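Up next, chain A:
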Amino acid sequence: MWYFAWILGVLLACSLGIINVLRLEAQEALEKENVAVDPLTQLLARESVLERLQEKVDNSKRNELPFSLLYLSLTDFKNKHHLAEYEMDTTLFKVVESLKLDIRTGLDIAARVGEDDFVLALPGISLDRAEIITERIKRNIYVNVTTPKKDPVEIAIGFVEYTDHTDVIAEEVDMGMGEVEALLSIAIGKCLESTLA
Partner candidate 1 sequence: MIFDYETLRIIWWAFLGVLIIGFAILGGYDLGVGVLLPFLGKNDEERRVIINSIGSTWEGNQVWFVMAGGALFAAWPTVYAVSFSSFYFALLLALFAMFLRPLGFDYRSKLAVPAWRENWDRALFVGAFVPALVLGIAFGNLLKGIPFHFEDNMRIVYFGSFMGLLNPFALLAGLISLSMFIMHGAVYLQIKTIGNINERAKKCVIIFTIATLVLFGLAGVWIITLDGYHISSEIFPNAASNPIAKFVKREPGLWLDNYGHLPGLWAVPASAFIGGGLTLLLSRFDKPGSAFIFSCITIASIILTAACSMFPFLIPSSISFNSSLTVWDSSSSIKTLNVMFWVTVIFLPLIMIYTSWVFRVFRGKVTVEHIRKNNHTLY
Partner candidate 2 sequence: MISDAVVELSRWQFAVTSLYHFLFVPLTIGLSVLLAIMESTYVLTGREIYKDMTLFWGKLFGINFALGVTTGLTMEFQFGMNWSYFSHYVGDVFGAPLAIEGLMAFFMESTFVGLFFFGWDKLTKGQHLTITWLVALGSNLSALWILVANGWMQNPVGAEFNYETMRMEVTSFAALIFNPAAQVKFVHTVAAGYTTASAFVLGISAYYMLKGRDAAFSQRSYTIAAGFGLASVLAVIVLGDESGYTDGEVQKAKLAAIEAEWHTEEAPAAFTVIGLPDQEAMKTHYAVKIPWVLGLIGTRSIDTPVIGLTEILANNRVHIHNGIKAYGLLQQLREGNREETVITEFESLKKDLGYGLLLKRYTENVVDATDEQIELAIKNSIPQVAPLFWTFRVMVVSGFIMLIVFVIAVVASSIRKSRNDWILKLSLYTMPLPWIACETGWFVAEFGRQPWSIAEVLPTFLSASSLSEWDIILSLSGYVFFYTIFLVIEMFLMLKYIKLGPSSLHRRRYHFEMDQRG
């Protein structure tokens, strides 16, 4: 009779394992729906990105790995070329398409944090690698994306590495700002610098 019980038992135990993980899947799917997503580009929206960035920063600290942040802006470009809103939307869409090819799905985080501004979080990437990636993204967008008026798109990017600026970040944290916000503000600063250059 125990042989019979075994057959039933194994089926039960396997079902329990599968059900448990399917429940997890459902939970995650639900959570994903609650995560704010930018309707145009399907990237994360500003509200959700800060929490995710903090997670990534914590991981980097724990594993003693570098962590880079890229701040990308088309505001300057938009102003220079006097693009209408619908034209801007198409351009943004195509820019994001190009961007998606340069990031590692599942590992990197891409978010739309402003009307024409994006953030890219790259775990495990150090400063010099971040520079290379920045150049690559700029080049790919220039080559592959054009506005409806057929102009090539120039994007401004500022990059910063977490471990490179811990002192500055510490200062800002002391003044009441969060780690991620501090990191972001440095990145924004770098981005502005690059447009002025």
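Basis for inclusion: all candidates are chains of the complex that A comes from, given by their letters.
Just so it is clear, a contact is a pair of C-beta atoms (placed from the backbone, for glycine too) under 8 Å apart; a residue touches a chain by one contact, two chains touch by 3 or more; residues count from 1.
Being a predicted model, the structure only gives us computed values, none of them experimental.
Every option in 1 or 2 belongs to this complex, yet chain A touches just one of them, candidate 2. The part of chain A that touches candidate 2 in the complex is made up of residues 1-3, 5-6, 9-10, 12-14, 16-25, 27, 31, 55, 58-59, 62-63, 104-107, 124-125, 129, 132-133, 136.
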